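Below you'll find the structure, written out as structure tokens, and then a few comments.
A single protein chain has been omitted from the complex, and every remaining protein chain is retained in its original position.
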Amino acid sequence: MSVLDQATQRPARLLARVPGVAAVLAALILAFGLASPNFISFGNIANILSQSTILLLVALPATLIILTEGLDLSVGAVVTFAGIVLASVALATGSMLAGLFAGLAVGLAFGLLNGALIASLGIPPFIATLGTLGVAQGLSLVVTDGQSIVGIPRSIELLYSTTVFNIPLPVIISALAYALVHVLLYHTRFGTYIFALGGNREALRVAGVSERRYLIAVYALGGLMAGFAALLMTARMNAAHPTAAIGMEFDAIAAVAVGGTSFERGNGWLFGTLLGVLAVGVLRNGLNLLAVPSSVQVACIGGLVIAAMLIDALRSRS
Amino acid sequence: MTEADTAPRRRFTLPPDLAQTGYRLIAAALICVALSALSDVFFTVNNLMNILRQTALLFLLASGLTLVILTAGLDLSVGANVALSACLAATVIKATGHAPLGFAAGLACGALIGVVNGILVALLRIPSFIATYGMLWILSGITYYYMAGETIHGFPPGFRQLGIGYLFGVPMPVYVMVLFLLLGTWFAQRTIWGQQIYALGANPVAAHLSGVPIKRRLVLVYTVSGAMAGLASLVILARINSAQGDIGEELTLPAIAAVLIGGTSLFGGFGTVAGTLIGALILTLVLNGMNLLQINASWQPLVTGVIVVLAVWIDTRTRKWSE
Partner (left out) sequence: MDAQDPEPPATPPLFELQGISKQFPGVKALDDVSFEIRAGETHMLLGENGAGKSTLMKILCGAYRSDAGAFLHNGEPVAIASPNDARRFGIAVIFQDFTLVPYLDIAQNIFLGREFPGRIPGTIDRRRLYREARRVLDAIGFDIDPHRPVHTLGVAQQQMVEIAKALSQDARILVMDEPTAALSDRETELLFAMIARLKAQGVAIIYISHRLAEVFALGDRITILRDGRKIASLLPSQTDADGLVKLMVGRTVDHTYARDFLPPGAPVLEVRGLAADNGIADIDLDVRAGEIVGLCGLVGSGRTEVARAIFGADRVTAGEIRLFGEPLRGLPDESARRGLAMIPENRKQQGLALGRSVRDNIVLAGLPKLFPSGLFSPGRARQVAQAMVERLRVATPSLNRAVGVLSGGNQQKVVVGKWLAASSRFFIVDEPTRGIDVGAKAEIFALLDRLVHEGAGILMISSEQTEIVHVCDRAYVMRDGRIAGELARPDLTEANIVRLGMQQ
């Protein structure tokens, strides 16, 4: 609850779901379709979908974390660092697989670290992940000395160039990831407890369920998926840059917020996150096609998030 | 009769602010001692001036932030605020050749950003970390777009005194720092608004039911935080004599760290401006020491992050005990 809600002792109004995210998405597609002739084309759409994969891999666990009334600000830095480790190990051993495992291990380690800080030490999520952000960022800079890592085994390019029935591999990966998290959230005890962690922790305590275990697990999942995202990112750029994924957590949070998941009370919608990711992807793609500088793009996404929160605030007032 | 009212009273002691400040001063002194032992360069005039200048800058930014954190809020947009305010001020100075005008523009810009933050948090009830995080990106975007990769150079010498000037052998920024230390402490401890802000942070419900105008005070603290960011941007401008899009970005995390190290609680209601100054000093000493010992600068965000987490953890333990 915000200080203001606390002060006036009015219960924080439930943020209404925004099926409006679908409307927003449609509006964006319409607007860009009219503004730029290249927008609606099979190639471009496939492009948007591929680019969105990385964000989706990060936004899916972010949804779960936000459902527990938490936040993970370290994702971008962790993806960056995992990518660096992945590339370095791949170069050193000549094996992509070894690199992949190393990257996943790094992601998982940071996830567990976040979970431990938050669940075991009771540090507020945004501070804890702000701290791990600093750690990951620092490690990235130190290990690479500011230089990018290139010369990764070419096999990694296959990730983006392979298609199955004309569908790019990344899209299939997206679909699989979405399906997996969907099952996790809606068909397992883990998922049920995620909602409870955000909605009413007392209920879990009374039921004798270990809050700590599931809280750590959800951040660990975030770290693991960050590792996968790192793989895709490195594949796309065919290199690992020490500043590659800076700010990715913001896009992820934006996608989740726009998709209608609240930051309080465990009210969320996984499909909304998918739409939100597409909205962000469409926005960036469209702005690119219109040759809008990336600085303004970033501002637009910031505006999108605040607009989403504003709409929610106005809705819950009426 | 509730259980809580008739249960045994728990020991509840408020550590005197003075003792807290004292411990921190001792910590700072110890770091100085350690550093002068580890490095010959530490105790040189040049280095000490550097430390003072850097501490002053950090403190200016962190002082406004202290008020925000006192209300259990956060302002993550300060770094981006500095960037935009600096670039705006630089533009105005170049365009009009009139330093005071640019000065005013920078301050006004910072304050205005603060007002927007305040409205988002107090009137629209958006959680402060989301609102200011969103603003951070919006401001960054605007700044980068506007600057388009260019740099603005060369400001009038009179203006530059703010950053590089000396008075009786002490760098100007230090005077500004002392000024705002006094102003900030005066505001927090010697005005009714300061008292109300402390109460608001300590118990928003009780403050509300005691007639404290919560919304107005929240807007006030964010405005002050923004204005201080504006001021800090001017000092930076004066010192490095140029403005570009990413100026000041790296200051957000250290500013927050300074406030937390200084003893202000994230949960609101406790902390002092003087504490923030010492926090800024401690952090600057640590980072300066790292430089002197030639530790890779890339480690700095990491160390800052670790210190923040540590400070908050200690704060959490102390709060738990006293609640």
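By letter and in written order, the chains are A and B; residue numbering begins at 1 in each of them.
Following the convention adopted for this analysis, a contact is a pair of C-beta atoms (placed from the backbone, for glycine too) under 8 Å apart; a residue touches a chain by one contact, two chains touch by 3 or more.
Remember, it's a predicted structure, so these values are computed and weren't measured experimentally.
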| item | value |
| --- | --- |
| Residue in contact with the excluded chain [from A:F126, A:F195, A:Y219 or A:F250] | A:F195 |
| Sites on chain A contacted by the missing partner chain, in the whole complex | 8-10, 14, 183, 187-190, 192, 195-196, 198-200, 202-204, 206-209, 265-268 |
| Contact set of chain B toward the excluded chain (per top definition) | 1-9, 11-14, 189-196, 198-199, 202-203, 205-213, 269-270, 322 |
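Methods note: only the chains that are shown with their structure count from here on.
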| item | value |
| --- | --- |
| Length of the line joining the C-alpha centres of chain A and chain B, rounded to whole Å | 30 |
| In the complex with chain A, residue positions of chain B that touch it | 71-74, 120-122, 124-131, 133-145, 148, 200-201, 204-205, 207-208, 214-215, 218, 245, 253, 256, 266, 268, 296, 298-306, 308-309, 312-313, 316, 320 |
| Contacting residues of chain A [partner chain B, same complex] | 2-9, 12, 71, 117, 121-124, 126-128, 130-135, 137-142, 145-146, 247, 250, 253, 257, 263, 293-303, 305-306, 309-310, 313 |
